[in-house]
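To start, I am sharing the structure in question, which I have written as structure tokens.
A single protein chain has been omitted; all remaining protein chains appear in their positions.
Chain nomenclature is as follows: A and B, assigned in order of appearance, with residue numbering initiated at 1 for each chain independently.
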């Protein structure tokens, strides 16, 4: 089943029309750019982490994004309460295991979240995904030293074991449910020179899963959007500062034509 | 009593000259852009939330901004201590009840702050204001589903009950002390596509109230600044990314002429 350009576009248009609320419990570094990314595509972000309100936020949300980038015990508690509320309500949960493999605290927190509820998607870089799959792994802090295409098997193992979709970002993004895999060759190296682009991908995935019940294809559509926008922004910018500005502008104004000209995907 | 353009300009010049310290206890998402907005108009922002120092910060501040956008119990404690210290010192307090109506935690926290001290201004969107006034209300997370002009009565009720000024943002901003109301028709829809523009308005209001003791007109002048700058930035930008950059550049360089050409206000 190949990727259908019209379905990518349809998801993008539906997000603009429905403006789904995406509940983010995420890290301090990226909160602002995550919110701006979601607003640029027409979604409605909300950031809330307190035990006293996360279940009320889940009640009004269409998806939940958990990101462990600057975690601490009270935030993990909020994540677990939100996870269970989201599972009860039946809305999709996306986990971004930032820095898994870099410290045991992060690796264990990611596993603990996966064990306490049903996560639909794990989105991370190759080091994070390999580490959660149980491989001996190389990380460089929160950056990956591994190549996503070299870690396909680990992604499949992790997806199969957790019955979820794994979206592994890199030069080529690999998206797999353990059986089928989608490879997305869009993107640009400047994306790794701006903090929070991976976290923005995770949050934007929350918006796509709010409007597309096919998890594998919802992830692929989000990854295509991120990759194509990254290429356009890289051509227009002078460096990482202007890259991020062009990225937000392009997220807001992207046309079907621009996707068609650049989309580069294969499905196995 | 109509709005006097020279008084708007005089407030802006006084802020640049005096550089008042505005103490912000605000949310994680907007801290950076709030600080940059205040710096751009010549004010001196300080962000501090710890119980151990909020009263010392109030001692050196000219106004206090409380924003409940990503609240948690320890932050609320800091807000209440700062509120009482600011009341003792007699500096103005501005409350931004982000998400009031969306969760009972936020609604109750906003009411609790209002009950424990004297707040000079409540600035929020129509859903937040309607919710605090006691109306049954519609919110979409932290975004409003209501129109400010349709909620004038709720704003007046809230202002009268709390003996404060209510600044309700929207397509038209409504500013009222319960008796007089000022309607500001400046602004641009792109302002809702960038996170933290409402929070920046609240913080910039802190700078205006530090130099203008007439609360109603201090709010109106701040709202005119925000709206005019938003229109100019929207004309110069290509999307929400560059909008925010143009907004900060224009805040920094705005001229009396540019305000005069665009100001669109009526007073009832």
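Before moving on, here are some points about what is shown:
To be clear about the criterion, a contact is a pair of C-beta atoms (placed from the backbone, for glycine too) under 8 Å apart; a residue touches a chain by one contact, two chains touch by 3 or more.
The structure presented is a predicted model; accordingly, all values stated were derived computationally and were not measured.
If you put the hidden chain back, the residue from B:8, B:57 or B:95 that touches it is B:57.
Considering the full assembly, A:69 is the residue among A:69, A:170 or A:187 that touches the omitted chain. Of the residues in chain A, those that touch the hidden partner chain are 27-30, 32-33, 69-73, 99, 102-106, 139-143, 192-196, 237-242, 244-245.
Counting over the whole complex, chain B has residues 19, 21, 28, 31-32, 35-36, 39-40, 44-50, 52-53, 56-57, 60-61, 74, 244-253 touching the chain that is not drawn.
As a working rule, only the chains that are shown with their structure count from here on.
Remark: chain A and chain B have CA centroids separated by 33 Å (rounded to whole angstrom).
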